[in-house]
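Note that one protein chain of the assembly has been removed; the remaining protein chains are unaltered in position.
Take a look at chain A:
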Amino acid sequence: MVCLARFARLVIGSGVLLLLISAASPSIAQQVNPTASSVKEQQLLQELNRVQGRVSIPDQRSGVLEQPAGREWREFRNVTLHWIGGIAILGMLAALIIFYLTRGMVRLQSGRSGRTIVRFSSFERFVHWMTATCFIVLALSGLNVTFGRTLLLPLMGHEAFSEWSQWAKYAHNYLSFPFTIGVVLIFLMWLAGNIPNKVDAAWLKRGGGIVGHDHPPAYRFNAGQKAIYWIVVVGGGLVAATGYELMFPFYLSGIEGMQLAQVVHATVAMLFIAVMLAHIYIGTIGMEGAFEAMGSGTVDVNWAKEHHSLWLEEENARTGASDARTQPTAAE
């Protein structure tokens, strides 16, 4: 009995085994794709727009295999930015030229009084001119990166243009430090005078005296100057932050972050340059008696009366007598 049962078990067992083999054999005959479950390139790109993995070399950043986002960045850098810069800068220049030809210089209506009042201390002027000098070099070297290949390269030739661009790049990188310090100092030393208030609304409503020949009252800084101040602080802060991100690659972000940083940096810089053209215009040929505020640091009392009447009153009240802080020009 026992022997029979053992035999039966053997027969059944071998039958099952045969069945299993016969069931498995058709799949051996077919071609197996051992990597059927593997990741697919197009699927990864669609999901993340990048393909990333592990590398066994020390440079872990090279683990990003593929990131086609550079294509959009290329479009921005080669097309969009040229339009932004061209329209902003050339548009501003054209507007200023038209304005100058129609309005001309804003004259001192009451003439010069011969007496001056201190408007900016030597420290304030030093900070202003340090920042301004850096800005001009940064702007020209920055514009060179965007427009140089189209405008200068054909004129200068490859070697000379590369040499100049190399120096421009060094200047751009190193002058960013005094520029940033300048922006921080400007923010701190002129913050008190640049908080918007009710007077600014009235000043703006009356066209600031730029449109027409009105002279709305203003404290030390009028609404236009406050706008410049905040553009310098915010715009300068943005270009500095994004610039440092690009100068120290991979400290803050990967490539996609740097692409974004370059977009912000370049766009803000182009608009910044356009605004500064207007600032330079009004501080030089746009208004009589304005440049000396940042030049010698003193302005004519009549200029102060016309453009910053409330500030002049404040100064006079602060110093007690109306002539205490003023001095004859001849004495200088």
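The rule is short, and it goes like this: a residue touches a chain if its C-beta (ideal position, glycine included) is under 8 Å from a C-beta of that chain, and two chains touch if they have at least 3 such contacts; residues count from 1.
Methods note: contacts and distances are computed from a predicted model.
A.B. asks: For the chain that's not shown, choose its UniProt protein name out of "NADH-quinone oxidoreductase subunit I", "Glycine/D-amino acid oxidase", "Formate dehydrogenase" or "Multiple sugar transport system ATP-binding protein".
C.D. replies: "Formate dehydrogenase"
A.B. asks: Among A:Arg9, A:Arg74 or A:Lys205, single out the residue that touches the unshown chain.
C.D. replies: Checking each option in A:Arg9, A:Arg74 or A:Lys205, the one touching the absent chain turns out to be A:Arg74.
A.B. asks: Who touches the missing chain here, A:Arg9, A:Arg103, A:Arg149 or A:His213?
C.D. replies: A:Arg149
A.B. asks: Touch as defined at the start, partner being the missing chain; which of A:Leu44, A:Leu252 or A:Leu310 qualifies?
C.D. replies: If we include the chain that is not displayed, A:Leu44 is the one touching it.
A.B. asks: Could you pull out which residues of chain A are in touch with the chain that's been left out?
C.D. replies: Touch with the absent chain occurs at residues 31, 33, 35-42, 44-45, 51-59, 61-71, 73-74, 77-78, 144-146, 148-149, 153, 158-159, 161-162, 165-166, 169-170, 172-174, 246-249, 255, 258-259, 262.
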